[in-house]
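Note that one protein chain of the assembly has been removed; the remaining protein chains are unaltered in position.
And then chain A:
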Amino acid sequence: MIVELGHFALVLALVLSLVQSVLPVTGALKGDARLMAVAPPVSVMLFLLVGLSFVALTVSYVTSDFSVLNVVENSHSTKPLIYKISGVWGNHEGSVLLWVLILVFFGALVGTFGSNIPAPLRSATLSVQSWITAGFLLFILATSNPFTRLARPPIEGNDLNPILQDIGLAIHPPLLYVGYVGFSITFSFAVAALLLGRIDAAWARWVRPWTLLAWVFLTLGISMGSYWAYYELGWGGWWFWDPVENASLMPWLAGTALLHSALVMEKREALKVWTILLAIFTFSLSLLGTFLVRSGVLTSVHAFATDPARGIFILVLLCLFIGGSLTLYAWRAPMLKQGGLFAPISREGSLVLNNLFLTAATVAVFVGTLYPLALDIVTGEKISVGAPFFNLTFGPILVPLLIAIPFGPVLAWKRGDLLAASQRLYAAFGISLLACLFCFWLWGMQRVLAPLGVGLAVWVMIGASAEILGRIRVREVGAARAFSRLTGLPGSTWGTAIAHFGVGVTLLGIVTASAFQTEQIRTMKPKDLVSLAGFELTFEGAVPRKGPNYTEEVAHFTVRQGGVEIARLDPSKRVYTARQMPTTEAAILTLGVSQLYLSLGESRGDGAVDVRVYYKPLITLIWIGCVIMAFGGLVSIADRRLRVGAPKPARKSKAVAAAQPAE
């Protein structure tokens, strides 16, 4: 019953989204307030309906209702509850439903909290959002219905792919999707603005918090996915330049560029045409990612089904939305008025530079990801584009950008003074130079890149604070006054500093973990010893153990440092009963921010096992840095001036207004 209810809710949502696609935008174009008033309640209703159908699917998973085909294919009655729930989006149909749920969620957010946005823009935006919603609801109902019933239900299900039975999978897709799909609302804003032909600084101000929100979640989603791959796949790598990873990296790069260009548009009304284009591109890359991942053109853990009809359907949607929005752009963009002027050396100029490098990096990833597919289609030749390609392209493109990061925030708007800006960065430069020299002294001259990388990371981290230090001017005004200035700084200033600091932290993790990783591969018998990076690992023997839906062979290891036992590690080899599929569970020992990573190979008959052990110095900084970046984004959203619910001058408290320099 609940299953049919869920199915019916989806059909109803499709009909409503068609209504929403037409009425509000017509109202916005004709200036009919009654038609525009349709948008907010319908956006909420759409969310409730899709939400209901998502709940319906979740209920059938939790109760292991094996009369539903989707549940049979991806669940099992002995699976722990958390994985029954996460299994809802651990398959093609469910994940597309989650996709649509987030799409309508963002629509409902704009419908509910967007009362400060002018009615025409809001209505048109919600209509555009509904075009996407209608397209994907049609996709679900026509090709990927999760509510298909079976006439003769089996007693037991096929279980979920064991490597997806992990807490990482429970968290990673929803985070990633909120980010990925969140850019849809920016896209809708851009298309709506093009339709209405009015784009100004206020537009950027309304759009920026939504972009930031999507960006924060995408950052978290990507880093979560990276950490999941790191500990679950047992290869010890944290980024594989796999096309599926690239599919999420591309919208992130474009979204990061968008964040920065929207800033210029908001403050200076410049770069309008470019910002709109970037908004369209960012979501187009999200759609492209969805196509790559969901259509089955790539073989990966994410490609659940390889039904050509689905691929073609998404491809058609992709062409419609990207082609349509770009055509509209080509037609309307020339009508936009020119924005404010600025000199090449200025805050705007630095943000343009940022956009330039991020776009170039996106292009590099795009080519590396799609070239093999294109070559296969055109010539039938099979190639793989892996880490060497990206190290050679993505790396050199990003290095100048990283060097430039600290300069951006200390340059003045409109016309900046590079010399004055550099003076504020002397301290940061000195410290990073010292760090660099210290590393050369510590590691010698064999590795030139690593100390330079550390220096760059320190430069980005320390340099991030330059704007804040420059604005409080502690030496001129005294500590008490400086502190009140510190607390009075706008959230976006803090957000910028924190996020840039996070970039440095991630970079530091990447440099040290890739340059100074040490590893040992051994075949070990019980009581054998392997030493690595000052640690001694003793293999104590293996014992079988039984889990809820798997059996495993657990190998016990004792870790000693200087003869003192510091930890025990228990990596294991599991076999999931339902699918008879083996997995490797790596054991990880976190020491500060470094990690000892222990993975097992095939066990030999005589009690010996193949063991691969890595020491990865500072590796957790990679993900910690991402979390810091995301936190910076959140702080920036919390900025009073961007808060949804128009910033009225009356609300400003006097103290804060006084402490805030004019911009």
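By definition in this document, a residue touches a chain if its C-beta (ideal position, glycine included) is under 8 Å from a C-beta of that chain, and two chains touch if they have at least 3 such contacts; residues count from 1.
To be clear about the criterion, contacts and distances are computed from a predicted model.
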Protein name (UniProt record) of the chain left out of view, among "Cytochrome c-type biogenesis protein CcmE", "2-oxoacid:acceptor oxidoreductase subunit alpha", "Tripartite tricarboxylate transporter TctB family protein" or "(2Fe-2S)-binding protein": "Cytochrome c-type biogenesis protein CcmE"
Sole residue of A:44, A:554, A:581 or A:638 that reaches the chain not shown, by the stated touch rule: A:581
Full-complex contact with the absent chain, from A:48, A:82, A:330 or A:392: A:392
Listed residues A:5, A:171, A:233 or A:634, member touching the removed chain: A:233
Of A:343, A:420, A:449 or A:529, the residue in touch with the unshown chain: A:343
Absent-chain interface as seen on chain A, which is shown: 161, 163, 233-235, 299-301, 303, 306, 341-344, 349, 352-353, 356-357, 359-361, 363-364, 367-368, 371-372, 381-386, 388-389, 392-393, 396-397, 521-523, 573, 579, 581-584, 599-602, 604, 610-612
